[in-house]
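Missing here: one protein chain of the complex. Every other protein chain is in place.
Presenting chain A:
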Amino acid sequence: MTSSDALAGHTFEELSDYLDRDRTPADPSIDGSPECQTALSGMQRLRRTHRDLLLKDVQLEAEREDSWVTSILQHISLEARAGRDIPISHPSPTARVSVTEGAVRGILRAAGDSVPNIIVGRCRLDGDVTAPGAPVTVRVDATVLQGEIIASLADQLRDALYAALRQHTELAVESVDITIRDLYQIPVPAGESEQ
């Protein structure tokens, strides 16, 4: 099996590459050679055996108690995402109140999640949010449930975002730009009959 003569003029490397390309485009000189087919089926068997073992191991890991998840979450910090401080006025001249950019993003996500059939992804605040009254543009990526009317959902989302921003911040929002990046489908829950 070491010489390429035994593989109808192909090297093992070519066959390995062919397998990884999902055998496309089809190569008749490989597909028609019994030697190549033997080598390919061996590689596929190796992959299948390995995938089976891997799935089993991953399944075992997934079923373990999840103290490791807790531990990971305990070691990450929201401070890394705080961003800029956005001032909020206060009746007392000595009090200084601000809300972080990260918190405002959280508010935008929460407001977005209250609108059904649309999911908010990335949120950006463009403009000098640290200066009171400075014009700010809010840019939001969203994904819409397939089959829904995109424009109407985008309007609902925009209204919800404006309302949340008015309620929680004093930002001078010039516009809320929503980019629909993708459509999603209703996921079928595995092993559940509710859908």
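FYI, a residue touches a chain if its C-beta (ideal position, glycine included) is under 8 Å from a C-beta of that chain, and two chains touch if they have at least 3 such contacts; residues count from 1.
In this section, contacts and distances are computed from a predicted model.
With the options "Multiple sugar transport system permease protein", "ABC transporter substrate-binding protein", "RNA polymerase sigma factor" or "Activator of Hsp90 ATPase homologue 1-like" in hand, the undepicted chain maps to the protein name "RNA polymerase sigma factor" (source: UniProt). From the set A:86, A:99, A:119 or A:161, the residue in touch with the chain omitted from the display is A:119, counting the whole complex.
Set against the missing chain, the residues A:23, A:50, A:90 or A:166 yield one that touches it, A:50. Touch with the chain that is not drawn comes from one residue among A:35, A:85, A:141 or A:170, which is A:141.
The chain not shown here touches chain A at positions 11-13, 15-17, 20, 42-43, 45-47, 49-51, 53-54, 56-59, 61-62, 66, 68-81, 102, 105-106, 109, 119-123, 141, 143, 181-182, 184, 187, 189.
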